[in-house]
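Every protein chain of the complex appears in place save one, which is left out.
Right after this comes subunit A.
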């Protein structure tokens, strides 16, 4: 098959979930992935399924996504190790505490309930936390999942539902004819009247080719994992801070290992498609990890890694229809927080493409926010 209702460029979580939900809505789909599905940001990320701390107008999308995460076995037949373990943001300073309080109040308006926990209650509920922690903002229904499994699981489900997925199919050029987009790839040409660009950090290049340049920068968040210790830390946790270097986070998986990340990012290259893990960043993470979770100091790190992620200048993604080309849709540049959103993005893009309505407000993410005004 070289022709379909919709062509999706990019087989990360955004592309694979969109393919699956488009099939649910009865559209035929061809997905084109240059490497392997889920092998870039979607397969290398930290695995945080976190809503708190987000840009608030993104919460409808995050809430929609959270509902799907909770029902993955029913929807795609496997759970990708999603664990609604709760999520903690921990403040160590008075000003960070104040920000947690303000965020909790505002998030409630958007349908996200957060518990603010301090003092003895904090130590009773989470005895392993640092004694110097002042306050935790607890989001009981957030959690974590296994990034290595999620996008491939959506890809399998999409295939079972009849989508055509090609790996090793780098998109080399796209032309819009009267009716169709003609997509040239390393394995031949494909055509469809509708096109979704979910090419992650590479999305900006394709948008620019359609005359819609955006300020996007690739970067490499720094990850690591420790040897296992007995499983006892359910919630994902991170330091709530405005100081970049301090902003580390961690989660314990059921096998006992503690996965961590955060702090300064390193460089990523769109051309080599490699993200650099700078071991000096790993060293810089250590004191902050130990501050967040003192028992971690007894462990050893066994592996570090990174992935290529696209960051927009305003730290929110590009999502929605093109501002210039009919039939063209974007979902890329998820700024380090797209894993949680992935299933929701898929459902929303499918609804938008199939019906013309997203079902939830996504206007803040429209690509035209970067458009230059008309000359003169």
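Just so it is clear, a residue touches a chain if its C-beta (ideal position, glycine included) is under 8 Å from a C-beta of that chain, and two chains touch if they have at least 3 such contacts; residues count from 1.
Heads up, the rule we're going with is that contacts and distances are computed from a predicted model.
Novice: Identify the UniProt protein name of the omitted chain, choosing among "GMC family oxidoreductase", "NADPH-dependent 2,4-dienoyl-CoA reductase, sulfur reductase", "Fe-S cluster assembly protein SufB" or "Sugar ABC transporter permease".
Specialist: According to UniProt, the chain not displayed is called "NADPH-dependent 2,4-dienoyl-CoA reductase, sulfur reductase".
Novice: Given that one chain is not shown, which residue among A:286, A:325 or A:360 touches it?
Specialist: Of the listed residues, the one touching the omitted chain is A:286.
Novice: In the full complex, which of A:277, A:316 or A:367 touches the chain missing from this view?
Specialist: The missing chain is touched by A:277.
Novice: Touching the absent chain in the whole complex: find that residue among A:83, A:145 or A:301.
Specialist: A:301
Novice: Which residue among A:85, A:226 or A:348 touches the omitted chain?
Specialist: A:226
Novice: Can you name the residues of subunit A that touch the chain not displayed here?
Specialist: That gives, for subunit A, the contact residues 36, 39, 43, 148-149, 152, 156, 225-227, 255, 277-280, 282-283, 286, 289-290, 296-305.
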